[in-house]
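Here we show just some of the chains, and they stay where they sit in the whole.
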């Protein structure tokens, strides 16, 4: 029985706690959160302890892995503490808003010889991973072009926007990871632009809420990402990859398969509301993957190096938006 | 904490065990199956006991409800024993292949004052129940016509066919229940025909494998059911209800949302393979419903009377097929 500790008892922590509880061979021993009441309630639900100090958790030799679902600003410190304590690590994206600090984390992890997986859950979405499998199996030939649509149902509070690191580091980092994963290649050229169209307060906070990004890879593969902080019709999460012999498109998921027809038209459900619903199964599968790979010693589908690489692209996109010019990578 | 016993450790028993394990406030205390090894393995997985004799289970005052997932021939005896012991009952369809015996069960349950729910899980399918909700909310006006498509992915073994009670009692009983539920009315006229087209061995076993049934209700609403023991493209489970102001159609579910386009065409996934996949969520929701209604004392969405009523329609369909003529109900 693998004993694990969960840091963070918020929305994403709750998801990880439920998935950990359902995993055979895994025991959720500790839940830690500065907001003690949240930790206590979640711990009670899943038979974990909420009263241990973080230091005590790191010193408990029975704990072999930690799950980090805390605010971004605390990620790097927790990763480094865990690495120092010899614990394996699952950490939500991003590693850190500073790519330099993220790189330091990667080095600490490497030095400590622990395993570190980053929570790019989209790679575990059943539709996305089936598309990737078919692409790798050559079902549409050689990949040439990727179009990613990534739209939140509604913008977060302005306070969150202010500390988010900007739309590229907060939101598109997932899309940059999908770009690297699906095309299996690295960017040599990136161009981004954007505007504040959804809410002028986002603009006043120094960010944009609507962006388009183009990338070209070493082998000339092309990618377009379009993203918005708002889609009135729900969470819009699609991509399509064009290959020399066809196309693979991942469409949105819908809560039910009901089709209503009436005098106004033919009506289907809106897409799943937001990430908790849309990626429910992906969150379950990524945690399962984490423990499976720990078991066998195989590498993660999304290691810390992937976390760092996606952040570099987010940084580049921010620079391109600011300068109005393309960024060329070495 | 409600303590419950599960009878039957086969395929459907395994589903119920997993769902019971995930229900807060419910403890799966016993699993009973004449095939002791199956019971033992399932009990181990979910921390239940597999070594208690059925009599001991019925005598355990801590057990307030039993879940019956055994072969059909044992249902009525278990229902009557449970009723006599004052236990609430969840029983898989059908109550009994003999409608007379099913009626006796209904009377025993009523006399004992216990609650008895029949496992017509389709009423708990999220798409089907959403369609029913909209129908009841008047979104398509008054219902006029229902078309049910019900096709298994492949026929069961001939041995199963022989003891199944025939396609109407074994397979269409679900569709007859959907008919009563969706149209909210009782049949006054039924006509059925069929043929053995899938496998001549089914014909030699005295059954048919492809059937069409028409029904008319007291208020003149119409229903068509078409069913086959085989659909080469997977489990086909749809219905559509025409109302005075529109149509509600429940389409098949697909494992992924991947759409592949290539030189041969545009390709989507086949429907979910069979009932274990297609109705996974429905099985979870029906057990949740069972305990919720027990808690509040409210009636079940699918009581034993519904079980008996569906069987009467199955009997009538069998008579109509045999005689080649319609059956008129009083």
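Letters are used for the chains, namely A and B, taken in the order the chains are written, and counting of residues starts over at 1 for each.
Criterion: contacts are C-beta pairs under 8 Å (C-beta built on N, C-alpha and C of every residue); 3 or more make two chains touch, one makes a residue touch a chain.
These numbers come from a predicted model, not from an experiment.
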Q | With 2 copies placed, total copies in this complex | A | 4
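Rule of thumb we're sticking to: only the chains that are shown with their structure count from here on.
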**Q.** Angle (degrees, nearest 5) of the CA superposition of subunit A onto subunit B
**A.** 180
Q: State, to the nearest whole Å, the distance from the C-alpha centre of subunit A to the C-alpha centre of subunit B.
A: 40
Q) Along subunit A, where are the residues that touch subunit B in the complex? A) 22, 126-127, 130-131, 134, 139-140, 245-253, 255-263
